[in-house]
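Yeah, one chain of the complex is gone here, protein chain that is, but the others are all in their spots.
Labels run A, B and C following the written order; every chain starts at residue 1.
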Amino acid sequence: MMNGVTNPANRAVLLLSCPDVRGIVAEVSHFIFAYNGNILYSDQHTDSETDTFFMRVEWDLEGFRIARDRIRAAFEPIAEKFSMDWRIEFSAHIPRIAIFVSRLDHCLYDLLLRAREGELPCEIVMIVSNHDALAPVAQYFGVPFHVVPVGAGTKDAAEAGALELLREQGIDLVILARYMQVLGDAFVREFRNRIINIHHSFLPAFVGAKPYHQAFERGVKIIGATSHYVTPELDQGPIIEQDVVRISHRDAVSDLVRKGKNLEKIVLSRAVRLHLEYRILIFGNKTVVFG
Amino acid sequence: MMNGVTNPANRAVLLLSCPDVRGIVAEVSHFIFAYNGNILYSDQHTDSETDTFFMRVEWDLEGFRIARDRIRAAFEPIAEKFSMDWRIEFSAHIPRIAIFVSRLDHCLYDLLLRAREGELPCEIVMIVSNHDALAPVAQYFGVPFHVVPVGAGTKDAAEAGALELLREQGIDLVILARYMQVLGDAFVREFRNRIINIHHSFLPAFVGAKPYHQAFERGVKIIGATSHYVTPELDQGPIIEQDVVRISHRDAVSDLVRKGKNLEKIVLSRAVRLHLEYRILIFGNKTVVFG
Amino acid sequence: MMNGVTNPANRAVLLLSCPDVRGIVAEVSHFIFAYNGNILYSDQHTDSETDTFFMRVEWDLEGFRIARDRIRAAFEPIAEKFSMDWRIEFSAHIPRIAIFVSRLDHCLYDLLLRAREGELPCEIVMIVSNHDALAPVAQYFGVPFHVVPVGAGTKDAAEAGALELLREQGIDLVILARYMQVLGDAFVREFRNRIINIHHSFLPAFVGAKPYHQAFERGVKIIGATSHYVTPELDQGPIIEQDVVRISHRDAVSDLVRKGKNLEKIVLSRAVRLHLEYRILIFGNKTVVFG
Partner (left out) sequence: MMNGVTNPANRAVLLLSCPDVRGIVAEVSHFIFAYNGNILYSDQHTDSETDTFFMRVEWDLEGFRIARDRIRAAFEPIAEKFSMDWRIEFSAHIPRIAIFVSRLDHCLYDLLLRAREGELPCEIVMIVSNHDALAPVAQYFGVPFHVVPVGAGTKDAAEAGALELLREQGIDLVILARYMQVLGDAFVREFRNRIINIHHSFLPAFVGAKPYHQAFERGVKIIGATSHYVTPELDQGPIIEQDVVRISHRDAVSDLVRKGKNLEKIVLSRAVRLHLEYRILIFGNKTVVFG
């Protein structure tokens, strides 16, 4: 109740998936009600092909009768009963972000400005790059900037160094904001489901390098951008968000690049926001997004 | 559970709104679970300005331990406890539709074809018109066609006659498919929240007559269509669905009409489908649409 | 001049492409002016990669000082001077259309209704199908319906028979309105650049069979439809028009099919209209569309 006056910094979000049986909603909502929680949002979905049930519940912790650090333990029996794959997140924890960039600055500026305006509930802890080109941007926004050069034969060492940085700083999410390098398997495994990339095409069309050139060659009438979680296979991870814009024969590749930049920024920031608000459940190679 | 194999013809939908307090979701979901119902979809929303809670729950009646005709009575105590404005609908009842038209046939064909293909779960019981121009369409689809001429001084009588027809046939929903007449208050009151109109503009822009001409005059770069419930004030009712299409200086009024027809059909059929699936809650002059 | 009162049935359209040199526009517009023609629309485009110039000019033949059947000969010297690939079309000729269908009727109804309403300047001369399922639709609209069964081992003969029909009737354009067969090379060659197909995906994503299933499997957030000229390689021909619609995890394959139908109809009819108005120039495997 009184959603409008609750404290956004004092909420819990339960995300779960499990085989679909009767009574899940009843039990979960009773759990929250029994301890005096107020459900703010509740969404559910059933995948009818696999009879899998998905749920996201967000509730106000004001007056909740279990201390935050004991909530997970209290919920454990219900999770076991229904064989849930689950997690509970708290808005009191501000997610810590690392942004990886190369030389293009449009997505970086966009993320930094949105974070500063409060659109993205997170702390941008560091910017990592294989160049120093964007160091001045980091400096202007007061974010530490780390150059991790990636050369022939040094990629593994470079990624190991980057990983060490991320561990030290307790990074929750890595954003590849037009980072032009492919991450190695070790990196991807350690940050499984916690690396978001923006690919400048409407996937699965135009996988790989130079998608705007590919789109121009094929003569499509619409181009797109796709934000997805990174998996070891290039551009094959679960899609979070996509959007498109119309083009015509008058548009040269440079026009596609220009029009695409708008898309890239919007699609990436939407995906990051959905992730930070714990609205995404990954299911096989797909996502359930409770918008 | 087993959403994929449930019988769509044996479901119940509960729609409710009430002051937002703790425990509503828990109590409603427990009610369904206690009688062995399987929740297929559940959506909720809280309007933070007025602290009003909205909920839509759809469940499978297979194995439900209360007979269909006693479910409403069984739920009554919960509704009273939370001061709910509520209703329960059953998919076993096929909504009975009357479509009102004048001379334009594109929305009429669209609705008839979608109904026949199973996109719209309803029975189109009659077509009512102030002209006989579209009688052959009705005949082709095997739907009774009624001409109710609307002339100077005969409008009240005409509408009374139409109302009588609707009552006789137990009509649940009236669709104004580019019906070029304004309905009187008596008619609108009797079918309150059960008349859906398509207006060929992006409301609230271009209320009233000839919106494409108005749009052309104003020089907008995008035109739209709006489907809404009819209230006594012209084009002011709760909006259900809208969509738009881009235009340019090259488009004459006739091009706007042509481009707009696509919108009108799509927007109207989406709105009708949402209504027929009981996905719309009306709240003041707005709608909550659980899509 | 006086575009608004010119006779749409008395116009000429010149479509040309040639190496880009100085003076083409001047010479072409002088040709039309010198014989007292009034240019109604003129569009041009230069492909900067190949220095190829494209132009479309539409003019009013009222008062034009060359008889219609001698215009091509009169223009020939200019075409030769600039090494043009060119053609002149006259609105007095109503294009003759054959629509190929299988069992799905939504695109067929859409084309028939638009043609009847005057949105598509053409005559639908015949409907060809490998089934008799849609014969009643043809009958309702008064269009001859031909069943050309396609079975194992009979495909070549069937297509030869269909070709014979098209030749007899002087068919200008073949529309594959969800025709579920792949046409053979002989057919495609004879109607080169005169067969328009609608593919139910956002090409080049999801080439081939069951694109909605492919889209569902990949977990995309947007689906599309693509209209293109048919070439011997499946789904690889020059793209004329595309459009998209948003989907979510809530949409089953059947919802994709339903949402996609709207797209298919709109994208196909737009492409057909562009073709019928002689607005498309094919260039390699791409199109220049003067919209």
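Structural remarks
Here is the rule we use: contacts are C-beta pairs under 8 Å (C-beta built on N, C-alpha and C of every residue); 3 or more make two chains touch, one makes a residue touch a chain.
Values in this document were obtained by computation on a predicted structure and should not be read as measured data.
Contacts of the undisplayed chain with the visible chains, over the whole complex, involve A, B, C.
For the chain missing from the display, the contacting residue among C:V25, C:A92, C:A157 or C:A186 is C:V25, taking the whole complex into account.
For subunit A, the residues touching the chain absent from view are 105-106, 109, 113, 117, 119, 140, 250, 258, 262, 266, 291.
Mapped onto subunit B, the footprint of the missing chain covers residues 45, 47-48, 202-206, 218-222, 224, 238-244, 248-250, 252, 285-289, 291. Contact between subunit C and the unshown chain involves residues 1-4, 19-23, 25-27, 29-30, 32-34, 36-44, 46, 48-49, 51, 53, 246.
In this section, only the chains that are shown with their structure count from here on.
Subunit B and subunit C have CA centres that are 37 Å apart.
Mean C-alpha position of subunit A lies 42 Å from that of subunit C. With touch defined as above, subunit B holds no residue shared between interfaces to two or more other chains.
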